[in-house]
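Of the protein chains in this complex, one is absent; all others appear in place.
Then we have chain A:
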Amino acid sequence: MLEVKHLTKSYQKDKPALTDISFSVEPGNFLAIIGPSGAGKTTILRSLNQLIKDDDGQILLDGSDIRSDNKSQLRKHRRQIGMVFQNYNLVERLTVIENVLHGRLGYKSTLAGMFGIYSEEEKKEALELLDKVGLKDFALQRCSELSGGQKQRVGIARSLIQHPKVILCDEPIASLDPASSHTVMHLLKQLTIEFNIICVANLHQINLAKKYADRIVGIRQGKLVFDEESSMLSEEILETLYDQSISKELE
């Protein structure tokens, strides 16, 4: 279980980016974070694996606080937390399977990882996961040759091979066309249930958030204003969240 308690962060003095954010997610659940640009969604997500150091609060993964980790503890925590990025953040020059195998680096000795020496089981698992995300025949292609949707699925496979308890998705579909967006969201939802993991995603597409997420958290100016089952999301709530009427988005 992932619990966030009283998370606080400010980049500049007296200008809080996050104030007292608390929520929790159970395994097998898909949580969407919505809110206007600049509300603090990315800051929350990146605090969860400490790519951004927050100022105060607690982030508990199965009861142990990530925030108080030293360097090697943090490395062990991070390998249990997969991350999927808006711009995929793959090494474009390398092949698909090499990028997937990067997800194993956190488990390897420094030398083996530096020179990319992986075990047979790891390689087999990478191929199985590529099959799962529908890219079985692309293993030896260079990532630069793939489409956006395919790249994102490589990113998902890379996070899955970490055997994660949590997958964090930072605007996973913001650069994708509608069809690929649905494929990626559907895949994330399905994997969340199949592997019983926690999936936390920042989303701008409210309709997709409502369709695929189990719960939705709304963030506005660094404050949590909404934390409910996704079916509870209503036009009035969206209006206060975004300061304007956006009823069409819900359809």
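In the analysis below, contacts are C-beta pairs under 8 Å (C-beta built on N, C-alpha and C of every residue); 3 or more make two chains touch, one makes a residue touch a chain; residues count from 1.
Keep in mind that, in the parts below, contacts and distances are computed from a predicted model.
Engineer: One chain of this complex is missing from the view, so tell me which of "Xanthine dehydrogenase family protein subunit M", "Phosphonate ABC transporter, permease protein PhnE", "Gliding protein mglA" or "sulfate adenylyltransferase" is its UniProt name.
Structural biologist: Hidden chain identified via UniProt as "Phosphonate ABC transporter, permease protein PhnE".
Engineer: Taking the entire complex into account, which one of A:L105, A:A174, A:I193 or A:I237 touches the absent chain?
Structural biologist: Only one listed residue reaches the unshown chain, and that is A:L105.
Engineer: So one chain is hidden, and I want to know which residue out of A:G82, A:G149, A:P172 or A:G218 touches that hidden chain in the complete assembly.
Structural biologist: A:G82
Engineer: Can you list where chain A touches the absent chain?
Structural biologist: 49, 51, 75-79, 81-83, 85, 87, 89-94, 102-103, 105-108, 110, 113-116, 155, 158-159, 162, 168
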